[in-house]
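Removed: one protein chain of the complex. Kept in place: all other protein chains.
Per-chain residue numbering starts at 1, and chain names A and B are given in the order in which the chains are listed.
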Amino acid sequence: MTREHAATLIGERFGDAQVEGEHPLVVTLPVGGWVSFAQFAKDTLGCRFFAFSTAVDWKEQGLEVVARVDNLDDRVAVLMKTRLGAGVSECPSLTPVYRGADWMERECYDLFGIRFDGHPDLRRILLSDDWEGHPLLKSYAVDTPHPPYR
Amino acid sequence: MPEWLIPFVASFIVLNVVIGIVTYVTLLERKFAARMQSRVGPYRVGPHGLLQPIADAVKLMMKEDVVPTAADRPVYNLAPVVFLLPCMLIFATIPFAPGLGVADLNIGVLFFLAVSSMEIVGLFMAGWGSNNKYALLSAMRAVNQVISYDLPFIFSALVPVLLAGSLRLSEIAGAQQGLWFVFYPVIGQLAFVAFIVSTVAAENRAPFDILEAESELVAGFRVEYSGMKFALIQLGEYAHILGASFLGALLFLGAWAGPGPDWMGPIWFLVKAMLVFLLVTWVRWSFVRIRVDQILALSWKALLPATLLLLVLTSIVVVWRTNGGA
Partner (left out) sequence: MSVAAPASRVEIDYAGGERLTMNMGPQHPSAHGVFRAILTLEGETVVGLDAVIGYLHRCHEKLAETLTYAQYPSIASKTDYVAAMTSEFAYVLAAERIGKIEVPRRAQYLRVIAAELQRVASHLLWLGTWCMDMGGALGGGATIFLYCIRERELILDLFESLVGARLLYGFYQVGGVRYDLPAGWAQTCRQTLDVIEQRIGEYERMLEDNPFFLARAQGVGVISRELAEDLGIAGPLLRGSGVAYDLRRAEPYSSYEDFEFPVPVESSGDCFARYRVRMAEFRQALSIVRQALDGLPEGPISSRPGLKSVAQIRIPKGETYARVEGARGEVGCYLLADGSAKPYRMKWRGASFSNLAVLPHIIPGHKVADVVAIMGSVDPVFGEVDR
């Protein structure tokens, strides 16, 4: 599995995905293809190593979910991204495919408020249960005290 | 002095001497461990930290006595006493020199072993009465472990009994004035090793200290104790170890046998007991703790059959010798 070969395979299988870069291959997908692409990356591309997943708040353009997986033997890496769209905070969960997504998505839920459908145990992980708001959203002010400020 | 007063005076003296020794044994262990770990140990209280045990005792007495709200109060309060009692009682039968002891029973060894295993009652009471999960787990482990290791402890202690042909401790000591049992060919060394291992385990010392196991169970059965009650438990534990060290010195190292005049006897005995104690301490500060199932397996699968076999071997040797062999 070379990087070019991987890029070709992705292009054949996921026509609606944009592929850029070489290492990692940055693949931008629609939300619908999120889980099936992860499964494809794991099975076909051999990217079995789940590095991380996170999100980015693009303000009025909405949230973007990012995940990176690696093929440790052939040094192929895929950085997969999907835009959820303005005002949407629902995303399918990668946990059924990668068990490592479990805690990463809990963290994402905790800090961004993204609800991952299909996650077995979606609850706050870093902040306490009674925390209000999701701190990594750009709308969450840093310098004004928030209610559970302590 | 009236006749009836003598036992009281004798036990009063023994008790106080034992408490005094125990207090300083803690300092000995701390200094020894500090040397092993390339540090200095207690140094500030008195010259070379010699007053440290007294400072510790005063501190513990001054501390607030906290009782958990949900504790089973009678059991909780009684446990340190019940724990301390057998630990002190074991010194009753030990003769510190010919004719110098509280009671030289004709079943001395038996008494020692029986009373010494009574500590488990106090342990379990402490664990149960605290109403704490760590303490409860520790008490469960205690019962497992003490029962498993009392048997090898007893079997290895019976080897000198067979060799001396008596259960009376003073006679066992007397039988070694020529040859210490630890130097008895093969049997003596094996029995001594087995004795040390089972002592370490039966006294719940590291690496067998799964009851205390502060990295898992915080402090085990005594996690909820503070102040004087904690001091009593600690005192009992060290008294027990000291008692076992004296027993080891008596059974294997010839008790008061040594060069010099007769009055040196008790000093030699103390020195030997301290050697046994330091051996146990040395083991403690160099091994990692082993797991509860491994501890039980070691006892039931290795130590128990081995000591049993050794006992049989010893009896064969003894019978062969009394019937005119060698």
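Methods note: contacts are C-beta pairs under 8 Å (C-beta built on N, C-alpha and C of every residue); 3 or more make two chains touch, one makes a residue touch a chain.
What you are looking at is a predicted structure, and each value in this text was computed from that prediction instead of being measured.
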Touching partners, among the displayed chains, of the absent chain: A, B
Absent-chain contact - pick from B:218, B:279 or B:318: B:218
From B:71, B:120 or B:137, residue that would touch the chain that is not displayed: B:137
Of A:9, A:31 or A:51, the residue in touch with the unshown chain: A:51
On subunit A, residues whose C-beta touches the chain left out of the figure: 24, 48-52, 54, 56-57, 66, 68, 72, 75, 79, 98-100, 102-103, 107, 111, 123-129, 135-136, 140, 142
Interface residues of subunit B (partner: the chain not displayed): 33, 36-39, 133-134, 136-137, 140-141, 206-207, 209-210, 212-218, 284-294
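Following the convention adopted for this analysis, only the chains that are shown with their structure count from here on.
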Whole-Å separation of chain centres (CA-atom averages), subunit A against subunit B: 61
